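The complex appears here without one of its protein chains, the remainder shown in place.
Labels for the chains are A, B and C, by order of writing; each one numbers its residues from 1.
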Amino acid sequence: MKDYRPVVYAAFCVLLLLAPFFLNAYWVDVLNNVGLYAILGLSLNIILGHAGLFHMGHAAFYAMGAYTTAIINTTYQIPVLWLMPISGLVAGVLALVIARPIIHLRGDYLLIVTIGLVEITRIALVNNIFGITGGSNGIFGISRPEIFGFRIRRPEHFFFLIWGFAAVTVFLFHRLENSRFGRALNYLREDETAAEGSGINTAHYKLIAFVVGAVWAGMAGNIFAAKMTIIAPESFNFWESVILFMIVLLGGRGSIPGVILGAFLIAGLPELFRQFASARMLIFGAIMIAMMIFRTEGILPPRPRRYPAPASGGGEGAS
Amino acid sequence: MSLLQLQNLTKRFGGLVAVDDVSFEVPQGAIVGLIGPNGAGKTTVFNLITGNYRPDQGDILFEGRSIRKLPTHKIVALGIARTFQTIRLFPKMSVLENVLAGCHCRTHAGAVAAMLRLPFQKREEAAALAEAHAELAFTGIEHYADQVAENLSYGNQRLLEVARALASRPRFIILDEPAGGMNDFETAALIRIIRRIRERGITVLLIEHDMNLVMEACEHLVVLENGANIAEGTPAQIQADERVIEAYLGVEED
Amino acid sequence: MKKMLLLVLLIGLLTVGSALAADPIRIGLMAPLTGAWASEGQDMKQIVELLAEDLNAAGGINGRQVRVIIADDGGDPRTAALAAQRLSTQNILAVIGTYGSAVTEASQGIYDEAGIIQVANGSTAIRLTEKGNPYFLRTCPRDDEQGLVGFKALKDGGFKAIAILHDNSSYAKGLADETRALLQKDGANIVFFDALTPQQNDYTAILTRMRAANPDVVFFTGYYGEAGLLLRQKMEMNWTVPFIGGDATNNPDLVKIAGPTAAAGYRFLSPPVPQDLDTPEAKAFMASYRNKYNAEPGSVWAVLAGDGFRVITKAIEATDSTDRDKIVAYLKNEMQDFPGLTGEISFDEKGDRVGDLYRVYEVNAEGKFVMLP
Partner (left out) sequence: MDFFLQQLTNGLAVGSIYALIALGYTMVYGVLKLINFAHGDLFAIGAYLGLTLLTAFGLTRFLGPLGVVIVLALMVMGLVAVVGAVLERVAYRPLRQAHRLSAVVSAMGASIFFQNALMLIYGARYKVYPHDILPKNVVSLLGVEVPLVRLLVLLTSVLMMVALYLFIQKTRIGTAIRAAAIDQRAAKLMGINVDRVIMIVFLIGPALGGAAGLMVGLYYGQINFTMGWMYGLKAFTAAILGGIGNIPGAMVGGLLLGVIEAMGAAYLSIAWKDAITFIVLIAILIVRPTGLLGERVAEKV
């Protein structure tokens, strides 16, 4: 059978690129949300999809990035986009510190601890920890980002910022997947003992998976803060983590196209159902069950990696 | 000098003494068999060597250096590779990727290098691929390279574990019942492979119940019973040893 | 994915198309129809829909019908920004809502840029009207105003040891902070200040601790659900300290939850609700509401959304125009003491509601709210 996926992907990219020229501000903003969730989903995919760690606290890292941006921007007026690497770094370092003692927990025990992490983060934000998070009011007056003097303000502008960053993410994460690092994460997901026995420092890779995921979530938090200009703790609650968790699982663990599709479904479908008003989440819940039953491994599960054929027919004994 | 020395190794699980004051040495370049009835503590000894378990007493020296406290992946990096009694492959990944796992500890590229595709990362990746293919060829399963590991036959899964272990460029390899589940034809091929492993300068320590294999392949045998080392010597010596015969016969009477 | 996008495109085009074809005056309502504040949002929707129906039945505004377009903000800022984007593409003149200051704030800039008048109903944070945003008004009072009322009530009561409890929501926290600051300046003795976690049913641990601080009054700034439970569990503990609450407890469900015995004597500060007003507008509204929903209106915030709708339609009628600047100018400068469902309504230049709004209510022995003189 002919592989028509490149055609589909290309068509998707073209349609997406053209979308802001045809859609109204609302639908563009829906796509912006989808894009943000896609970036977050891809970052969680490293931890949950590739390394197989049950991490249901990703919103915590997202929050750390958003708050880092908000606090520094509103106190020192440093342009928002400059803060993107700093937000990523702060989230990454905190992830390293937090994940260190809990990394050896398995499966569902890790799950509840990461839920705890997101709850502790939210409660800390609500209680205005260190007097810098603004409590439940959050932080307001975050400035709009600027690129070469161009002020990013309208949803169409953000569309290109967000999906541009998503494209960079896809590009880099695709490389990451198809590398020694990506494989190492998969080994530890498949069988931790065998991975360690093959010489892989599993604890190290778990930590790095957390850090990479957190850095990206932190940078997504930066964009989120810039887009909203106000952030509040309720945007980073446990439910937000659950949404990200579902995006990865519904789309297909370890699959980049899957996660993006997952973001479209989880962040986009409820918007399509707005006409059902109060019943929209009910329908959404039912559809989630149905989708999982019909595609048990996610809608677009990952495809096997491809490797170049060996140069010669394979020789005798390596050493 | 002996490559590996076990000194008065003891391991307890609750009240059970699984390994009781075991000492033996594995000379450089040898093929040594560790035999004994089921439950004698053979696999536990392996797990102690590879750092999966920590000994309660005693020490393990590899090339004269204690590895008792090292984590498993560091022990692999020092040059000790192993296979598992209950096959532990990465079942959903391809055969080639399983072998690449072994290459891991000899390569270095991290997450950033991978994202940027640095030149050294590309070279390293190509070299690892070549090496993985070579090990598949060495064990004779190269045409399955693109298959999913769990679809291989039992015998080939065992060989794949050997290939994965070899890909870590060990100086010492530990095979835990490598012939388990193999037919006679496959076992004969395995014996040839074990010999060729030694020819590559790799010392072999194996657990095996297939006495034909043990007697044919090993130069030196260590016999465990109830966690204790009861005899040691050449296959001929062991076959004549009263205590060994008793131990094995005693088991068969049960 | 491709199909999905086409669908998105199609629906997008349809909404634009239908918006352009519309003739009636379009007014948006942004409310938390789902999520943690769904009960407030559903009440807001019921009230605004009812008012619109009644208005249209009576001939609309100067002959033009009114259409209410509803968007769910889910009670969270992100969804609210989306809802605001959606409403601003719907060709609306003004929007009512929403509930929660952070949620409102996330939508403020979007409406401002789209030139849509926003009348918030449950967003009391001071800063919302301090930004110089010309099209933003609110029918609810600000935290500092209510803080002042809270302070006066506590001071007039002659309480010596005061406990303040909030729930860490931005509204309750704001009120608690304002009141505490005023009390401290006055040299009052605050023996307890902390926040409970909403929706947890069991507050005995908190009550026990609060009791140990031995206050002679408790000022609770949170919501009626928790207030009802606190009163009920307080009674079970045989603790007789008086409770005073903020306007988020102005909801008849409070008595249902606490039970009339436990609720009796409870006081709270609130703008008046239509049940207690004898203006013809309030009476007509109550009759209509009871007739349609066979219940009493819930929280005062939902009624404030109704007032938002009423002032906007009044301004359109009075100016006979859909020009935003004229409407806002009318609301801020010309409209004086408009008979609202929560008392008389006037706005100042910032868009804040002015006037002595607050009343003190007490729950009587039958469990009815009685406005104290």
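The rule is simple: a contact is a pair of C-beta atoms (placed from the backbone, for glycine too) under 8 Å apart; a residue touches a chain by one contact, two chains touch by 3 or more.
As the structure is a computational prediction, the values presented were derived from the model and not from experiment.
Of the candidate positions C:Asn62, C:Gln184 or C:Thr208, contact with the hidden chain is made by C:Thr208. Contact with the chain that does not appear here is found for just one residue of A:Asn127, A:Ser143 or A:Asn178, A:Asn127. Interface with the hidden chain, as seen from chain C, comprises residues 34, 36, 38-39, 41-43, 168, 194-197, 199-202, 204-206, 208-209, 212, 225, 228-229, 232, 236-238, 253, 256-257, 259, 298. On the side of chain A, touch with the chain left out of the figure occurs at residues 54, 101-102, 104-106, 108-109, 111-113, 115-117, 119-120, 123-124, 126-127, 193, 197, 238, 242, 245-246, 249-250, 253, 278-279, 281-282, 284-289, 292-293, 296-298.
One rule holds in what follows: only the chains that are shown with their structure count from here on.
Under the stated contact rule, the graph of chain-to-chain touches is a line, running from one end chain to the other without closing.
Our note on geometry: chain B versus chain C, Cα centroid distance of 72 Å, whole angstroms.
Taking the mean of the C-alpha atoms as each chain's centre, chain A and chain B sit 40 Å apart. Listed for chain C are no residues, as none touches two or more other chains.
Residues 8, 11-12, 15-16, 19, 22-31, 33, 126-127, 135-138, 140, 153-155, 224, 227-232, 234-235, 260-261, 264, 268, 271-272, 274, 277-278, 280-281 of chain A are the ones touching chain C in the complex.
Residue ranges of chain B in contact with chain A, taken from their complex: 50, 52, 71-74, 76-77, 81-82, 84, 88-94, 96-97, 100-102, 104-105, 107, 109-111, 113-117, 121, 124-125, 128-131, 133-138, 142, 145-146, 148, 164-169, 196, 200-201. Those residues of chain C that touch chain A in the shared complex are 1-2, 4-9, 11-13, 15-16, 33-34, 42, 70-72, 75-78, 81-82, 85-86, 88-89, 101-102, 105-106, 109, 113, 125, 127, 168-170, 173-174, 195.
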